[in-house]
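Before I ask anything, here is the structure I am working with.
This view holds just a subset of the chains, kept in their places.
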Amino acid sequence: MKKNRNRGRQGKPLARPVRLKTAKLLDSRIKTIGQPPGSLIPIGRQQIERTQITLIAFDESQVVTRQFDDLDEYLSFKEKYRVVWVDICGLHDPLLIEQVGQVFGIDTLTLEDVLHTGQRAKVEDFEQYLYIVLQMLEYSQAEGGISREQLSIVIGKDYVVTFQEKPGDMFGYVRQRIANAGSKVRKLGADYLAYTLIDAVVDHYLTILEEVENTIDQLESALLENYSRETFESIYSLKRELIILRKSVWPLREAIGCVTRDDIQVIGDSVDPYYRDIYDHIILVIDTVEVFRDIVTGMQETYLASVNNRMNEVMKFLTMIATIFMPLSFIAGLYGMNFHYMPELGWRWGYYAVLGVMFLIFGGMVLFYRSRKWY
Amino acid sequence: MKKNRNRGRQGKPLARPVRLKTAKLLDSRIKTIGQPPGSLIPIGRQQIERTQITLIAFDESQVVTRQFDDLDEYLSFKEKYRVVWVDICGLHDPLLIEQVGQVFGIDTLTLEDVLHTGQRAKVEDFEQYLYIVLQMLEYSQAEGGISREQLSIVIGKDYVVTFQEKPGDMFGYVRQRIANAGSKVRKLGADYLAYTLIDAVVDHYLTILEEVENTIDQLESALLENYSRETFESIYSLKRELIILRKSVWPLREAIGCVTRDDIQVIGDSVDPYYRDIYDHIILVIDTVEVFRDIVTGMQETYLASVNNRMNEVMKFLTMIATIFMPLSFIAGLYGMNFHYMPELGWRWGYYAVLGVMFLIFGGMVLFYRSRKWY
Amino acid sequence: MKKNRNRGRQGKPLARPVRLKTAKLLDSRIKTIGQPPGSLIPIGRQQIERTQITLIAFDESQVVTRQFDDLDEYLSFKEKYRVVWVDICGLHDPLLIEQVGQVFGIDTLTLEDVLHTGQRAKVEDFEQYLYIVLQMLEYSQAEGGISREQLSIVIGKDYVVTFQEKPGDMFGYVRQRIANAGSKVRKLGADYLAYTLIDAVVDHYLTILEEVENTIDQLESALLENYSRETFESIYSLKRELIILRKSVWPLREAIGCVTRDDIQVIGDSVDPYYRDIYDHIILVIDTVEVFRDIVTGMQETYLASVNNRMNEVMKFLTMIATIFMPLSFIAGLYGMNFHYMPELGWRWGYYAVLGVMFLIFGGMVLFYRSRKWY
Amino acid sequence: MKKNRNRGRQGKPLARPVRLKTAKLLDSRIKTIGQPPGSLIPIGRQQIERTQITLIAFDESQVVTRQFDDLDEYLSFKEKYRVVWVDICGLHDPLLIEQVGQVFGIDTLTLEDVLHTGQRAKVEDFEQYLYIVLQMLEYSQAEGGISREQLSIVIGKDYVVTFQEKPGDMFGYVRQRIANAGSKVRKLGADYLAYTLIDAVVDHYLTILEEVENTIDQLESALLENYSRETFESIYSLKRELIILRKSVWPLREAIGCVTRDDIQVIGDSVDPYYRDIYDHIILVIDTVEVFRDIVTGMQETYLASVNNRMNEVMKFLTMIATIFMPLSFIAGLYGMNFHYMPELGWRWGYYAVLGVMFLIFGGMVLFYRSRKWY
């Protein structure tokens, strides 16, 4: 039994390793307790050694990408290009973040939200800029689950600043499109660039859902053939991933809904349909998460019913064997007694008579089980 | 036991084969990741070799049906007939779809929605045309479940364009009615034609619900007579079908509700009552799905209670047999011991005394069970 | 056991027979598929051989009741009496229904709703008349459950037309009141007459709820004394009845709420308080259904807990007997071995020593069980 | 076991007797079926032999209390005192109720509501007076549960009429305060008097909740120490009481909310804060009921988990004993066979060898259980 567990010999091995733990839902705020509002204290785990600042400036005719440490260079780019995208990876250096705030005129409360990772998705309109915070989720086989990272986007009239906790490849496609001279993103402004970034994040939610659907399919097959404890634990961790996904997406729906409904200065009317498109995607994600939750709950019930059924079968088998052999053994024991005066023992056909009686009892029991449809 | 399982001898066979898998809920979007919005990339599985374009043009006096490849012919029909219905089956050829978009003046974002199958039902008003996307569901015994197909309808002033993933016979009745010279559809415009198409889809939801109700009836009988594992799996797959049905219909309610409430240019006021009729049907479907979900949940509980009850019975039987025969066997074993000095063994009536004691124990046990009402 | 089941000897017999099946929730719409809207196709089961038309015309001073086939007679009554009530029983003759529609000026879509039984309750204001459709429920011991019938009411300025599927005695009291010269219904108009009819239907919901409460009381007693499988099945069918009741009443609430809120032409202001009274009753029904659902769910849980407890008791008894007698039987078996050299067998007090050891083991086990509080 | 059940020896006895039945939720309306609206037919059980009418008239300087039968006396009091409170106990005499209605100018529909006990709490503004109906709940150890009584309050400009089903002491404190010359109730009007009455009823809800919390505490202790069937039944009846409490309080919230929001003539603005205070209390009751429901549900789950755990322990013990002794008994049986040619039987150390083997098996089994951590 122990062996089976380790070798998983009874069914095909599940693609994902069993794990009950996923990323922490809360980043510890203990450091911030007692601090006045607007104190810039990073609360997330430092995930990168040195903050990386990447600047991509472009207009319809030209693009330039630069990695640097000093934000003062920014000003020169600002004048020469229509849109400037500054991407900051690493949130452990409050001084740098404060400097960024000064260069772009970002409110201290916004900067505080940037550093306090683990925020609910929200949108705040500061007229000069729009602040959007949302959760990037990525399914990583290696870490065995969904990893969560906060993305803050500050959208100004002609610039976009993004704050990430660690570098990642989620925006690779966006950079490719910017590099492509004829693409729409080159023709339109900062609001459209921000749309492409958010769209990339939301598309990843869908990718995770596809991953989830695959796992559901595997587990449903496993449920039919074999139901080990691992199956149940996989269902449990699936459910937990759905809970996290839901927690990230629900508030985003409201936030992006605000962007499409309200009249926000930095978002041009021509870009509104694109944000509505994101909104549709978010609704689709939410719907699908709900459907998957229902399905996963159904799988749990099926699992438990299977275990019950299996136990039932086992018990019926035990009962059948025991109720047949106990009376027979009793009779055998009876004639194994050593009383001196047991007339049957001396009978010529005594032994055969007892065998016959035993056979009758055996047959009667079998008929009884048949009639009860227990077997 | 194995045999019973295979032959299903214990109860009447269920009409539908057991299956836990149904159609995928999500069409993979991996191909679209990193693409700019408006990129026409089909994401559904190609289900037909060559896109079929069918044109039906009619007015009160004449009808013409034509299958062709070249959309340019369309223009000649447009002028001669009051209403033209172009039905496109097959969504794997983005070039063709783009061409359709140009001929009818359909926005690229709409065309993208057409190709991205697996959309939530929605309605979008583009003034020049109204775009409705919804899910066609069909219960197919062969495929063992509900199959899902996206239907996009573009309603213009004098034309209707429908996009389907594969050819089907859902609109056969509509074609018959168009063929019938005196029918209402011949007298009224494109908005009424679109109504008849949507109505056909919604009517199919009701057909599926009737199928579901029949299965519920069968399963309820099965629950009373016999409760194999198949029963539970059927309940599970039923529940899953209801989840899918619900997912398709909920957003449609909102969408059609919009059509009836809002003042949409391409939908004439005289046709509004018909859309309200569809709305009523959708509400009826939603209500019924909820009721069926409640009933199916109740069946699951009944199933589990039955399994528990059965196990209870089996255990009581085992307990009765074991508790009666264990003491008896012990006594028999006692007098089977080979001690040299066991005075009872030499008694004249020892054997009969022991038999009497055994009978008293047997009777006592039976009375005990009676008093506990265990049997 | 089988006997107990049949004779129900263990507890008092339940008043209602066990049944899992109730009336169909959906009337088949297969006949209507592909038909244009406004096609008058009856979809319910024909429940009466010939449509009965009953006319009751009255004003403050006079009443006349007439059964007839030809609606033309109606016109003569219309002029002579203030209020005319035409009651049509039987919905299988579309021609007749169409004729009724022409005489009273009822829209084809309304007539279609009349024939398509199984509608959600709703109210539609056509200015010339008000169309109310609702479900009449009746608890019938004979049919073993709730039977459902659609009632359509068309309220005009000076007439009320009711459409029922089969004749029933639900409106007997209304007819009595009309017959009573001094009654309010004789003094007021068609709107008040319609109120009395709807009130009779809603009162029946309350009657069914009383029936349900009685069953709940019986089942709660049964739960305490005895919990057979029949108990669980009764709970299940109770739950199902509550689901159906709820399905019928929920939409009615919205519908009657509309009548009280909106300014409907054919409903005079002086009659509004009566409709509000119906509204209060409906809310009471809904509240009570919810409470009963909670109670029934609690009963299910109690049932399962009882079964578990019972199994627990049985298992503890088996364990006690088995764990006491197995070691004893082993010792007996040990000294039943036939080895030639077993010194204990020759001891003078060997037998009594073994008996003593057995008694000590027995006593030790009993003390063990006491200390674990298992018994 | 039976003894334990009766004597409850295993844990401390629970304070409340086990009972599954509580007061009826519905008063039978069968008597009212077919009656025109406004028919004064009492439907509750007659709970008092003779209707008691108590009049308390007061102004700032004087109070008078009088019990009488004839309402005509009322008029003389009305003129002399600022506020008159007429308290009517007993609702079985429709004639008297009708007379009350005439004296105070109360609408027949209101009187009907007074007699139809079992109403949802509601407020109706008739301009001349305000009609409030609510449920008085009282926890009574004697009756073993919550008893329900309908209280109707008619608030006029200078009078309050209350209708109760039976006399009780819920308003004792109010009478004391009226007797107290300096109290607020003597200075203010009928609206404030009505507030004190409603407040007394709502305070009783809180008292019941405290009772419930005490029972929860007792049951939680019981869950830890001992979990008999009585525990579960107490949890069930607790849940049922919470359901009834909730049913009474929910509609009251809406009703009192109306009083505070709407501009009601007979309720002075200066009294509004007091009604808001009641509103806060009702919300607190609702919140607490919900919290208690959650806790009680958690207790049920804990109970079931405990039963499962206990069964698990019992089964493990049985399994351990059985799996150890069955092989040993088999070996003993083997050498109890009477074959003539069994060489081992004649061996000098055969008996001791077998004892050794048995000991090895025993030790192996114990090690096996240790390694599986079953014990």
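As written, the chains take the letters A, B, C and D, and residue 1 is the first residue of each chain.
The rule is simple: contacts are C-beta pairs under 8 Å (C-beta built on N, C-alpha and C of every residue); 3 or more make two chains touch, one makes a residue touch a chain.
What you see is a predicted model, and the numbers here were worked out from it, not measured in a lab.
Summary of assembly composition: all chains derive from one sequence, 4 are present in place, and the complete complex in the structure file consists of 5 copies.
One rule holds for everything that comes next: only the chains that are shown with their structure count from here on.
Shared numbers divided by all numbers used gives the overlap of an interface; between chain B and chain C this overlap falls below half, so the copies present different residues. The rotation relating chain A to chain B, fitted on Cα atoms, amounts to 70°, rounded to the nearest 5. One simple way to say how far apart two chains are is to compare their mean CA positions; for chain B and chain C this gives 26 Å.
Centre to centre, using the average C-alpha position, chain A and chain D are separated by 42 Å. For chain A, the set of residues touching two or more other chains reads 336. Across the complex, chain C is touched by residues 172-174, 176-177, 183-185, 196, 199-200, 203, 206-207, 209-210, 213, 217, 220-221, 223-224, 273-274, 277, 280, 283-284, 287-288, 291-292, 294-295, 298, 301-302, 304-306, 308-309, 311-313, 315-316, 318-319, 322-323, 326-327, 329-330, 333-334, 336-342, 373-375 of chain B. Touching chain C in their complex are the following residues of chain D: 1, 10, 20-21, 24-26, 28-30, 32-38, 109, 119-120, 122, 226, 229, 232-233, 236, 239-240, 243-244, 247, 250-251, 300, 303-304, 307-308, 310-311, 314-315, 317-318, 321-322, 325-326, 328-329, 332-333, 335-338, 342, 344-351, 354.
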